[in-house]
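In what follows, a single structure is set out as structure tokens and then discussed.
One chain of protein is taken out of this complex; the other chains stay put.
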Amino acid sequence: MSYEVMVGNKATAVGCKLARVRVAAVFPITPQTTITEYLSEIHASGELPGFEFVNAEGELSSQVIVQAATAVGARSFTCTSGPGLLYMHHPMQETASKRLPLVMAVVHRGVKSMQPDHSDLMSQQWQGWLHIYVENAQEILDTTVMAYKIAEDKRIRLPVAIGYDGYVLSYTAEPVEIPAQEEVDKFLPPYKPMPSILPDQVDPKTFGAGWGEGDPMKPWQMHHEAALNGETVIKEVFAEWGEKFGRTYGNGMIEPYRVEGADCVITAMGTIAGTATAAIDKLWADGKKIGLVKIRSFLPFPRKDFQEIAKSVGAIGVFDRSCQPGMWGPVYHQMRSTLYDEDKKVPIIGFIGGLSGKEVRVGDMYKIGEKTLKVAKGGKPEAPIQWV
Amino acid sequence: MSTQRMTRAQVPMEEMILAPGSTCQGCGAAMAARLTFKVLGPNLIRHGIPCCPDQVSKHPRAGAVFEGGGASLTGTARGLKALGRTDVKAVGFFGDGGTYDIGFQGLSAAAERNENILVITKDNEAYMNTGGQRSGGTPKYAETTTNPVGPNSRGKSEPKKNIPMIFAAHYVPYIATASVAFPEDLMQKVKYAKDIEGFRMILIQSPCPVGWRFDPAKTVELARAGVQAGVWPLYEIEHGTTFKLNYKPKELKPVSEYLKPQSRFRHMTEVEVNEIQASVTANWQRLLKADEMKTVVL
Partner (left out) sequence: MHGRGGQGAVTASRIIATAAYEEGKYSQAIPMYGTERRGAPLTAYVRIDDRRVRERELVHNPDISLCFDPLISLQQAVANDLKPHGQVLLNVPFSPEKSELAGNINIATVDATSIALETLGRPITNTALLGAFSKATGVVKIESVEKAIKKYFPGRLGDMNIAAVRKSYEKVSPWVPAKNKVAPKMQVDLNVGGYGTLKDVSSWRVFYPVVDEEKCIGCKTCWIFCPEAALEWKENNKPAMIDRACKGCGVCANECPVKAIEMKRVEGA
């Protein structure tokens, strides 16, 4: 094991190298751009043997290129931000529908500003991918490697998007421990496509099959079930990583912070969850017992975990870094839907903040904690959903 | 350049398509597919994008979004290279919409990167799979379902995009045009292109009885008339410069022999036919000059 002080985008590139990515197809867009440069350096230096690096002419093509490369059996990677992700929208559905297990880094950039929020990845909820949100450079590196193991698991066979905030993480340097290649190789075996489309390995009976034969809904059902399997597989893979490399991120689906004995919890994703831990410490120091649940996997949503947490807390304050105009925040809706059937009704209040890169400070999260605690103690919220 | 010419006796007897397919009667694109895959053999991954169904072949298939033909071939070629399986060819069989229009950006980029791919375009000069709407491959004055003839319209008002020359200008190893009416020439070109390293493209004019509105029995006759009139000349270009005209009659037939049997041109006046004749003749003179100089003349 070694370490290096590196920016979030470099952690992504190093993660790709450790995962022995065979094909990367990329197109530059701020704040993702430097990933493309780090990957081109890895290619130019020859340090990753057999690595194919494609300078695509746009995000749509970069997505299609890694799709096709994954289909022939090459572990593949791409990355983008905000508008680039929206441009990928069309082929992204095909990546998931064809059950191609590639990994993509989404360096958050808002749709109304170049500054980050989660509106880019949140807008892709119906594409059938797994969505994991991470908080720091170490978590980026570790999750990039783990994401391949999750995506390629035969119970999943779906692409994984790893979302992290632009600038404050993508361009921010911090020390990152780099696991040894041999250890990573033991953790992540080479990728074998299922089924293969190589002419000498494919089943010739599949040629000439008619279009639209069979129940057209069956692939949807199977896709949905595979996505739900994420809850099991993500926990397994993260547990194994923890055992082998000594670093854990909660159970992989969620990462709780000082939840035990708390009167209520607030939730956050990505870098804001990190900032929130400082607010939580202050709240406890001030005698206010409030926990934080960092949501790592938004898709699938950690239903079981929150149903468990809801049993012991008096209120949940949900922080959304995106807003669907006319429908509020997506995490808020998921949370309410998740807990609707529970016998014990826990009040859930929503907070929307950090949109278009508006800075979310420790004090903001402190106030959110206080407001949630007030509701847990029987008080009325000022509004069911509030702008931070 | 492909110096040899294939003879009828050399045409492989083995069929690589799984006929009958779901095309219309007398489909030119189905002919193009049958002839193409006969020479390509089994060791390839076939790429498709939305287009008319032509023929299913005995190959594994990689499908992509309509605009993704060039990128999909790129991904396959690079993936195969990374895996050390360069024996397997990445072959695209696309329509004119996926080449001239919505797929153009990705194909142009793949050509510029000189990806190791073979692109075959069955050019039926409109969006036939959706019922015959205009594409960048539709010739001037052709009536399509989105260029109906009326007081404000004479059919398509712009000439067909010169896509072989545009791709030649990417300085790629091999570009060729072919016609279903000249099967040996077509198959020889496919055979030659198969083993070249880098970006190769063959454009095959494939008459569509439904969209061009003619008797399905006349598909080959019409394709032949197009070549003999110089409307669809057969040539090869290597590395964006070296040029060879493959079919040079002593005298071109009049374009009217090609236009007349097609109802999509039936509204054309004599003046309009003469205009097409003039542009075809001028283009033919350029091609003859290019052939003589062995270099592209624009």
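Note that the chains are named A and B in the order they appear, and that numbering of residues resets to 1 at the start of each chain.
By definition in this document, a contact is a pair of C-beta atoms (placed from the backbone, for glycine too) under 8 Å apart; a residue touches a chain by one contact, two chains touch by 3 or more.
Note that this is a predicted model, so its numbers are computed, not measured.
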Exercise. Which residue among B:11, B:282 or B:297 touches the omitted chain?
Worked result: B:11
Seminar exercise, completed: Only one of B:23, B:99, B:205 or B:277 touches the unshown chain, namely B:23
Seminar exercise, completed: Given B:42, B:173, B:216 or B:254, the residue that touches the chain left out of view is B:216
For this session: Quickly run down the residues of subunit B that touch the omitted chain.
Result: 8, 11, 13, 15, 17-28, 30-31, 34-35, 53, 55-56, 129, 180, 183, 209-210, 215-221
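Going forward, only the chains that are shown with their structure count from here on.
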Exercise. Where the centres are mean C-alpha positions, what is the separation of subunit A from subunit B, in Å?
Worked result: 44
Exercise. Along subunit A, where are the residues that touch subunit B in the complex?
Worked result: 22-23, 25, 50-52, 54-58, 60-74, 76, 90-91, 94, 197-200, 202, 204, 206-208
Seminar exercise, completed: Residue positions on subunit B within touch of subunit A in the complex are 18, 42-45, 47, 56-65, 67-68, 70-76, 78-85, 88, 105-106, 108-109, 112-113
